[in-house]
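Have a look at the structure below before the remarks.
For this view, one protein chain was removed and the others were kept in their places.
Here is subunit A:
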Amino acid sequence: MTVDGAFMWALILLLFSAMLTLIRLLAGPTIPDRAVALDSMTTTTAGAMVIYGVVTRQAVFIDVALVYAVLSYIATLYIARYLVKKRVGVACECEEGEAA
């Protein structure tokens, strides 16, 4: 197996794991499950983008992965702020100041 073949198989396996994460996103019963599935899928796809840039030997393609990683961080931050404000997924529904 050549080096390019190894990179191509790694790329296909990364996208396959992203599709497994998509199954978790479809089946996840609560919103934090789906948010974590989105974050992990974004990270996996950014790795796949970097490997595709290596296979096609074009350095411009690495920038897309970097930009998408930063922007998906902002999206995850907004989802997390919303979940904290609405108290979704909080284990204890007790008031502030009580023992957990």
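Just so we're on the same page, contacts are C-beta pairs under 8 Å (C-beta built on N, C-alpha and C of every residue); 3 or more make two chains touch, one makes a residue touch a chain; residues count from 1.
Basically, contacts and distances are computed from a predicted model.
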Request  = Pick, from "MrpA C-terminal/MbhD domain-containing protein", "Cobalamin synthesis protein P47K", "Conserved protein associated with acetyl-CoA C-acyltransferase" or "ABC transporter related protein", the protein name that UniProt gives for the chain of this complex that is not shown.
outcome  = "MrpA C-terminal/MbhD domain-containing protein"
Ask   = In the full complex, which residues of subunit A touch the absent chain?
value = 4-5, 8-9, 11-12, 15-16, 18-19, 22, 25-26, 29-31, 34-35, 37-38, 41-42, 45, 48-49, 52, 55, 60-61, 63-64, 67-68, 71-72, 74-75, 78-79, 82, 85-86, 88
